[in-house]
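A single protein chain has been removed from this complex, and every other one stays in its place.
Labels run A and B following the written order; every chain starts at residue 1.
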Amino acid sequence: MSQRFDFYLPRDSWLHRLDPRAKLWAVLLAGVACFLFRNIAMLAGLLVAAHLVLLSAQVPPDRLRWLWVRLLPLLVMILVLQPFFAPGPGPDLLRLGPLRLTVAGLLDAMSYALRAATLTFVAAVLLLTTDPNRLVQGLVKLGLPYTWGLTVGLAIRYLPTAYGLFVSIGEAQQARGWIVGQGSFVARARSYVPILVATIIASLRLSDSLGMALAARGLGYPVRRTTLYEVRFGAADWVAVAAVSLAFAGLVIVRYGLGFGAAPW
Amino acid sequence: MTDAILLEGLRFAYPPLAPDAPAPWIIDGLDLRVRAGEWLAVMGASDAGKTTLCLLMAGLAPHLTGGQMEGRIVVAGRDTRDHTPQILAGAVGLLFQEAEAQLFNPTVEAEVAWGLENLGLPVAEIRARAEEMLALFRLEQVRQRAPAELSGGEQKRVALASVLAMRPQVLILDEPMGGLDPAGRSEVLAALSDLRQDGSTTIVMTESDPEAVAAFADRLLVLDEGQVAMEGSPRDLFYQTERLAGLGVAIPQMVRLADLLNRRLGTAFCFLNVGQAGEALAVHLG
Partner (left out) sequence: MWVKRAKHWRCTLADAILQAVDLWFWYGEGTPVVRGVNLTIGRGEFVVLVGANGSGKTTLIKHFNGLLRPRRGQVRVAGQDTAGRSMGELARQVGYLFQRPEQQIFSPTVQQELAFGPRNLGLPPAEIKARVEAALTRFRLTAVAGQPPAILSYGLRRRVTLASLAAMDPPVLVLDEPTVGLDARGLEETFGWLAGLHIQGRTIVLVTHDMTLAAAHAGRVVVLGQGQVISDGPPAQVFRQNDLLARAALTMPPVTALAQALRSHGMSGDSLTVEAFCDEYIALTEITEIPGRGPARGMERGHEPAL
């Protein structure tokens, strides 16, 4: 029994029932919106909105917590390193040799960190609530060849598998006396080589077998492919698309019309 | 009756790893005829060519693997040189040894339906066949679960269901008992036994486990270095214990027992499983 984590959990919520294409549109616009603003309040607002949407769609809070836990190292890294490498104007809060820490730098870093977090949870709105097969079918209906859509779906599906391989191979090498993750940064990076190489080899083998299995079950059979996971645009989807488009238009007006939101604070 | 599978003068070598590297013949001169509805087991040491034979019969070799092939293979009336594995998929089903590499859909239901979607069947037909398979392999309870989370035995059943949903004329199983715990083995044995009752599919099974072979196979083929070393009924072949040992093939424990008793007592037992052994020895004990 593996400890896999599936992004998608089947539920019967309004969000789950939306056509994947509508959700893709929403995610696209929300993603662009993240880049329109550097204002911390606006980004935080988007982040909160994403959470509200997810929670209203019966996504269990511990899924969200799981994402936050994985996201935290990245956010901390941004918050800690960014201010030193791109100090803003203004008085120094702290000085470590040539490195300066300013309030502006900190605010900037917070903005970036929020953006990373918001992008993650916006993507989660799509991935946590959409059946992968329906997502692929949505893409197919938008014109993407099925094999491309399948590739995307497989990549997502096999991420946990590849990670599981990485972990178990790491254990195997450690059991052979190999020390991992200690010492200087260079030594630490080098310590992952036996694990990475073995993982890549094992993954390549797996993908080779998978390719054969796909062919053996008829992928590429010369007929038009049918599917159980049909997607159809309904009234709710048009409403969602309209609502998101209007909101996005509003945000654009706020940003460029009113000139608000370019600065972190 | 036409043969379901015909192999004539078959030789196959994988492409060499470097231009000047050797490319040994993995299959080195194989002739075989399998009648429709027959259940053939193929045994042999791990490098004898069993998996390669499976790939060849499904057209995956040489189309996807590359390499050089001589002779011909005709499966379900189709020559594998002229048909790609995708086209053959309609008539030939292949069950791989590793569940990981063939179960990739988000739910069991999706998995069972996937092959049928590729064949472009009408949605109603897909739904009907999927229901049939889920019921046949007792997978209704897990239909919404991810195949990757299931136990080994369940995964094999899902794989079987997915392949059989396509109603192949020929089913190829590569080590179906591989890697299963006793519970999983009994599950798969039960599923295979149902299949056997049906009798409409021709089955080729490579297997290391002699118990499964003794239970199901009509005919047994022992491969050695890409060639047929022995051929006959399981009962006939398993009792050639010395020769099988030399070929790296395991024999059912009951056969070993019978062989030992026969040598030490001069008896002529020929049982294959515990049931038969119990009867024969009870009679012998009087």
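Going forward, contacts are C-beta pairs under 8 Å (C-beta built on N, C-alpha and C of every residue); 3 or more make two chains touch, one makes a residue touch a chain.
Here the structure is a predicted model, which means the values were calculated and not measured.
S.K.: Identify the residue among B:Leu173, B:Ala212 or B:Val249 that touches the chain left out of the display.
M.R.: B:Val249
S.K.: Check each of B:Thr65, B:Thr84 or B:Asn273 against the chain that is not shown and name the one that touches it.
M.R.: Of the candidates B:Thr65, B:Thr84 or B:Asn273, B:Asn273 is in touch with the missing chain.
S.K.: Among B:Pro106, B:Gly152, B:Pro176 or B:Pro234, exactly one should touch the missing chain; which is it?
M.R.: B:Gly152
S.K.: Which chain A residues touch the hidden chain?
M.R.: Counting only chain A, the missing chain is touched by 1, 3, 165, 168-169, 171-179, 193-195, 197-198, 201-202.
S.K.: Could you please point out the chain B residues that touch the chain left off the display?
M.R.: 17, 44-47, 151-152, 178-184, 186, 208, 210-211, 241-242, 244-245, 248-257, 259-261, 263-266, 273-274, 277-278, 281-282, 284-285
Here is the rule we use: only the chains that are shown with their structure count from here on.
S.K.: So, what's the distance in Å between the C-alpha centres of chain B and chain A?
M.R.: Chain A and chain B have C-alpha centres separated by 41 Å.
S.K.: Quick check on the complex: what are the chain A residues that touch chain B?
M.R.: Spelled out, the residues of chain A in touch with chain B are 1-2, 4, 6, 8, 10, 131-133, 154, 157-158, 160-161, 206, 209-213, 215-230.
S.K.: Which of the residues in chain B come into contact with chain A in the complex?
M.R.: 55, 58, 60, 63-65, 84-87, 89-90, 92-94, 96, 98, 100-102, 104-106, 109-110, 113-115, 117-123, 126-127, 130, 144, 146, 148-149, 151, 162-163, 166
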